[in-house]
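What you see is the complex with one protein chain gone and the rest in place.
Up next is chain A:
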Amino acid sequence: MVEPMEVEEGARPEGGKREEEGARDVLYIPSLNSDLTVVLPWEDMKDAELVVDLFKAEEAPLTYWIDAARVYYNKGMKEQYLIMLKELTSDDVGEHYGNSGKLQRVQAFCALAEAKIEETMSAKTPEEKASCLVAAENYLTSAAAIDRTRGMTEHWIANGKLELAKEDYTRAKKCFENALLPEFGGEVNCSGHLGCAYCCFRQRKFTEALGHYGKILRALGSERCPNYVRLAMAACYLQLKRHDMAERCYERVAQLDDSSAEAKAGLGALKVLSKNKEDLKGGLALLKAAYELNPHLAFNLISICEQLFNRGEYNVVAKLAQEVIESDTHESSIKAEAYYYLGMVYYLADQSDQALMCFRSAKAEDKDYIFPNHGMAKVFIKNGNVQSATIALEAIADASQGDLEVLINLSVLYKAQGEVQKAVQYAQRALAIDKKNVLLEEYLANLLAGLDSKKALEHYSHVMDTKGKDSDSEQSSLLMINNTGVMHYRCGHHDKALVWFGKALKLAENTVYSFPIRYNIARSHEALGSLQKASHLYKQLLSDVPGYLECTLRLAAVCFSMGYDDKAIKYCVQGLSQYENSAECLAMLIWISLAKGKSKDAHRYIREMDKKCPNEHDFTQTALGGMYLQAAYKESRAGNKEGNQKQLNNALTMFKQAVTTSPRNMFAALGMGVCLALLGESLVAKKIFDKILDASKQDIKIVDMPEAWQNKASINLENGHYQDAWKTYHYCQRTFHLQKNVEISNLMAQALNAAGNKKEATALLLQTIHHEPTSLPSKYCLAVVLMGHAHEIIHRPETMENDERVHELDFAIGRLELAAFFIDYLFELKNNKEKHVELDINRASLKDLKKNLTLMRDKAERTRRNVETYMREKQKADQEYEEEVEIARLELKQQENEERLKREAEEREREAVAQRNAEKLAALQEKWATRPGKRKMEEDDAKQPGGGKEKEEEEPSPWSTDLLGDPEESDKEGGDDKEKEGEEGEKKEKKTYKPPSKRKKMTLESDSES
């Protein structure tokens, strides 16, 4: 029986006070039917079963049970704690307490679940862990069964922990967030925030995690906030690379608790990162202090590992890493680091398998940790497994955007695998990060040298500008200068290349490097067309280095270009005697033989090559194909269709074989396309050319294939797509700088001609001939275009029959004469075997052209004659018409004169009548004035003032001239009438006058009539 230590009156304290009491480590036991509560020290009540019996006997409310369980938990008496909880959750208790104990029973079930979850941490097997989780889940189900609302904080927290144990951080976070709802404590619910923060940390949402930790800090206050919250915050800040904030967290923890190993380890780890020696020293001291406080603190151990690894103390590193791995740290990133260091130690000890295992384990712990990939790549490289090393590094290339080492290593690895383009890409990415890295830029320039001379040149120039006079060694600057020259050469700046090679030679004088530089100088002279000089330099070089095969072959090529075929062959044979199975020598001999049309010799060398160089099958097949193709052209020129087809088929077979042997042999593919196009399979040929062009886009090494574009354009031309053909030729010219290429210009002119642009076609051909006067195909094309232009003029649909048309026809005839001139010239060349002109036009087509020309000339002249005849007749008709019009005009004039005379006569007669009347009147007036009655009348008038005159005025005298009428007026009226009559008469005459009708327009004789 336990004696009571203290007896208090009334109920046990509630809420915060109870916790305080709990802290005082006492148990409260109420007494039945009384208000008394017995307070017992926990040391006296270590047996939970006894306490349970007491609770049962006294029918203690379940809150007392819970308090007791909490005391056991706080005191680390897990077993007693569990006994208490199990009793709490037993059916008997449930039945006895009914609804009044629901809350406590739910709490108990949740606590039991959490205990099971905790057990999973120490579970040794997955099965054990799974069974713990099942048990925890069952407890939580039971808790839910008691209260269907499931709306309890403890319930959500426990559920969250269960999900955490299952590593389902999303669901766990959801549970913790539910616990943070206002009805369950809201923002001040620290457990909820802790859970959320942990989930966020695991999900690498460090800022969000920091938010939750901050809320805990605010809720509890700076003083009461547990250290682990600040340590967790420091971990978040470290992940966010905010070392200053992390340091402040660690410092605060250290301030609050001087014995915190974590704080010391954190501060130490941050300080050792500093380049300052003092800081480094202080950091190491802190790490040491942390180690002394807690020799198993994983975080500290890892920091120490890093330091020791850098110092080369690999054995200690291995031990420490092992300890971290075996520790119960839940921080997988720390374990990953431990595995990495252990792996590196194994790698350095040449234990590749163990190293790889460690690196893989590190990745399993933390898949986002990139260092193990570095380690794996190192192991693979050591083992010669470049591909696996590349895969290992490529997996972290995007994650480590700014990691120069990864990018450079990847570039080097790809270079080692022959994937230069990828190597360039990674080197360019690395250079974008470290723009001032001269060595890296030089490495990139070297990579680009084989791919893009222009870009390589830019980088070389930049490197040399940066290095300036501070070049590290004479040899490196020599290589750089030589490479710059090579790039200039490849860009076609041969004169500039010569300058750079000259500089390089000065540096390399009397060294072995001088030989290749001298060779480069000779090549530049050769490219500049100074063949004499090139030949001289090659010979000099050969006298110093007799076995220089490239030099021998170039000398042969120069001799061949200068027309010394025999010497060229001699040098090839000389090369072959030095290097018996030299494919290059044989290839050169084949090329010379093919170029000279010596098919037999070419065939002999091809067979020799086939025999001696078994690895060059595709080359021999391509060469044979080329030979057959040449033979086909020859047959075509001779007009032998059958022979042409046969040779084309042979060539096609050879090219096909070559492509089968080496699918990347683009020359063979091109040959195939040409053969197919010539055999009429233009669609298939076009597909092949398209494929070649696609391949050239993908592989920069195959870019120099203008023939593919040219052939594609030719097929367009053949199929009547003239605009497309012209565009493709134009593109080919522009892209490959072939503006002065005679063949392409001729084809472009053909396309223009076919599209109806005769003037442009003529101008283009004239420009081509002006640039290349010896080009016979251009002259042939010009003849065709001139004929086409003339034809267009002659057959112009809207014809005008005038001088302009005659001029036009004269022009057409002139063009035909010029065409005839060139055709005659070409015909003469074709017939004259002495002139040794290889004209790629067969005689039949020239004959046809000549025949057409004659017909066209006849037609033009006939048309011109017709136009002239028409014009003559038209002129005659016009003349006749003019004459008739003149006659009519004269007749009219005569008629008018007659009428005028008539009018004048009439007028004169009227004037005479008027004169006579006037005279008569004068006589009558005189007579009237002298008669006797007149005086009396005058006197009467005088008596009546004003009357006489007025009357006289009112009553005109019967002799008034008015009666006779105003001769002028009468004339006028009469004149008007006459005028009117005249007008009418004229009108009548005009109406009746019909000028001679214009003759019907002349029509030219139709072609068929003519």
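Basically, a contact is a pair of C-beta atoms (placed from the backbone, for glycine too) under 8 Å apart; a residue touches a chain by one contact, two chains touch by 3 or more; residues count from 1.
Convention: contacts and distances are computed from a predicted model.
A single chain of the complex does not appear, and UniProt lists its protein name as "WD40 repeat domain-containing protein", one of "Trafficking protein particle complex subunit", "Growth hormone-regulated TBC protein 1", "Small ribosomal subunit protein bS16m" or "WD40 repeat domain-containing protein". Checked against the full complex, the candidates A:E828, A:D848, A:E884 or A:E919 give a single residue touching the omitted chain, namely A:E828.
Between the chain not shown and the residues A:T207, A:S259 or A:Q532, the one that touches is A:Q532. From the set A:R224, A:H770, A:K893 or A:R908, the residue in touch with the chain omitted from the display is A:H770, counting the whole complex. Touching the missing chain, out of A:P546, A:G639, A:G680 or A:G814, is residue A:G814. Within the entire complex, the positions of chain A that touch the omitted partner chain are 493-495, 498, 528-532, 561-563, 740, 763, 766-767, 769-770, 773-774, 779, 782, 814, 818, 821, 825, 828, 835-837.
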